[in-house]
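Below: one structure, written as structure tokens.
Moving on to subunit A:
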Amino acid sequence: MADCLKDKVGEVLLPGDVFSFESKPEKLICGPGLRRNGDEILVCKSGILRHKQPNMYWIDSQQRRYVPAKGESVIGIVTAKSGDVFKVDVGGSELASLSYLAFEGATKRNRPNVQVGDLVYSQFIIANKDMEPELVCIDSCGRANGMGVFGAGGLLFKVSLGLVRRLLAPQSEIVRDLEKMFPFEMVVGLNGRVWVKASSTQRALIVANLLESCENMTAQQRQALFRRVSDGAS
Partner candidate 1 sequence: MQFPSFHVVHQNSMAAGFKTAEPLEYHRSFLKENCRPDGRELGEFRTTTLNIGSISTADGSALVKIGNTTVICGIKGELASPPADAPNKGYIVPNVDLPPLCSSRFRPGPPGEQAQAASQFIADVIESSEVVKREDICIEKGKLCWVLYCDIMCLDYDGNLLDASLIALLAALKNVQLPEVTINKETDLAEVNLQKKQHLNISKHPVGSSFAVFDDSIVIVDPTSEEESLSTSMMTVVTDEDDRLCTLHKPGGTSLSGEKLQDCISRAMTRHREVSKLMETVILSVKPQK
Partner candidate 2 sequence: MEVEEQSIIALREFGCEQNLLSRPDGSASFVQGDSSVLAGVYGPAEVKVSKEIYDRATLEVVIQPKVGLPGVRERAREQCVRETCEAALLSFLHPRSSLSLVLQVIHDDGSLLSCCLNAACMALMDAGLPMGCLFCGVTCAIDPEGRIITDPTAQQEKNSRAVMTFAIDSAQHRVMMSSTKGSFSVNELQQCIAVSQRASEKIFQFYRDSVRRRYSKTL
């Protein structure tokens, strides 16, 4: 079982592809795009099969629409205040709720200063298909840990979910190449939203355009492009 899956790691799989257990079932963790169906593993998304030791498998796909998942950090836009919660647009099929108490240091008296239209970097604590998704801006110790309202004077744009995951991967080559050009601030949410702030609007736009264009490029093409741009920018 694990062998036939392992053989396919790094290959493109399509929905409907099936792997069946040959011998006794082994312990296996199915990530996004894989489903356990009785004695079989069913692929339900198109993409590349990835593997992580010891027995984690998932499909790496280039999707655009975000589906909330527990524990993921996203960039949301506050769209309404209703009673004790803020309604936050995260790009999923419904608005997520964010309690005003879920900020560092917030109490019933000391409400956080959040306005409609603000950007919040926050984390899902409830996200499943049957319940309203819920966000928080604190970690399990009650610390902000980088989360909260942000985004004065920056630029927000959307890229594909696959690119976002590549940006957030440890030692991301794209980020390393970008950093070489000029200093800038960047916030990346797993829901495909990226916020960039640089010393000038022009530079922020350069970063945004570069990210959008390197979606479908090989490493060589990307480096060539970055070199051309940095020659022009400096």
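A word on the picks: all candidates are chains of the complex that A comes from, given by their letters.
A few remarks follow.
Just so it is clear, a residue touches a chain if its C-beta (ideal position, glycine included) is under 8 Å from a C-beta of that chain, and two chains touch if they have at least 3 such contacts; residues count from 1.
Predicted model only: the values in this text are computed from it and were never measured.
Between subunit A and the candidates 1 or 2, touch in this complex occurs only with 2. On the subunit A side of its complex with candidate 2, the touching residues are 10, 12, 14-16, 18, 33, 35, 42, 44-48, 60-65, 67, 92-94, 129-130, 162, 216-218.
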